[in-house]
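Shown here is a partial selection of chains from the complex, left in place.
Each chain carries a letter (A and B) given by its place in the written order, and its residues are counted from 1.
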């Protein structure tokens, strides 16, 4: 939480790049331990993205959810992960390792680019001879140009596709969670996270964001979480006497 | 006169990159004969001032790497700007893998690479081709120009080529494909 991570243009930075930067800054290798260690920094960066369109931050939030899973193993010892969750942890680690390799390779390319260029033989002087093509008509020219113009991508088209997360941000979730916890002393995690979701896909996203929000509140000491047995629902309580 | 001499003359005249396929058709030989001729030519140029560059499908003659400092002095060609971190990363994926789809690149980098790919195409460093594995999709492949700017004559001359390919392969196997 101490180090506010700043990036110049967040919309062009991906979660993998951020994550790898955080890990390499601590001089660690990709592992559960290192990922767990950078989770807080990652989430605090995420919170700085408040003003960025949700579509841009969606990738970050999905990655944050996986990080939270990793971290939650130590934070909530009773928590048992499903195969799917274990799968996304493995996938994130593997992606990071592959990304790290290409990033390093990219640095190698940067070092040699433009040094020791192999020169092409320039075109010899031309004596043009007018040779059109019988298929060349005004109409064909117009049509070809129209097509070419249509194929220029619009900037908006290049937003990340993951628009699953609608208008929900971590801050909103924390706000709502604090309010609810204050109202009722004990709140079921499942009950809370399911609220407001309109369909299954959305409810999964709500679940992820809720989890992030809870961890944030736990860290701030506002709530305590308790899970009686494995697979059991997680209880959320406002901390009055208990300190976390 | 042997095949390698004919190839040398054609490439010299052509100045631009040419596919092995069209080279074979100009010469009236099979592609594998053309490949033999190219191997012979590369060998005969090993100690010369000119050099044969080979991408996956294309070949071209260039000045040799050792002579680069002299040619730079008389060259009009100017490289526009440095490459950003994001562009070298994207180029690395395309160069080392020999060709990648947009979704491959997006997945590896964890971001949408659409604009980056367009910029690299405009600069002539990569090009979009029909995917040989799936005609409806496209792959991005390195151009002759990116080889030239990096000063490499074939992909095996990329920095740490074999080590990186090995590491990538072993990571991909873990996934089970």
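Quick notes
Heads up, the rule we're going with is that a contact is a pair of C-beta atoms (placed from the backbone, for glycine too) under 8 Å apart; a residue touches a chain by one contact, two chains touch by 3 or more.
Only a predicted model underlies this, so the values are computations on that prediction, with no experimental measurement involved.
Taken over the complete complex, the protein chains occur as A x1, B x2.
Heads up, the rule we're going with is that only the chains that are shown with their structure count from here on.
Separation between the centroids of chain A and chain B, computed from CA atoms only, is 33 Å.
Against chain B, in their complex, chain A makes its touches with residues 12-17, 59, 63, 91, 94-95, 97-99, 101-103, 105-124, 153, 155, 157-161. Within the complex formed with chain A, the chain B residues making contact are 12, 15-16, 51, 53, 60-65, 68, 71-72, 75-77, 79, 82-83, 85-86, 88-93, 95-96, 107-112, 114-115, 118, 144, 147-153, 158-160, 164, 167-168, 171-172, 174-175.
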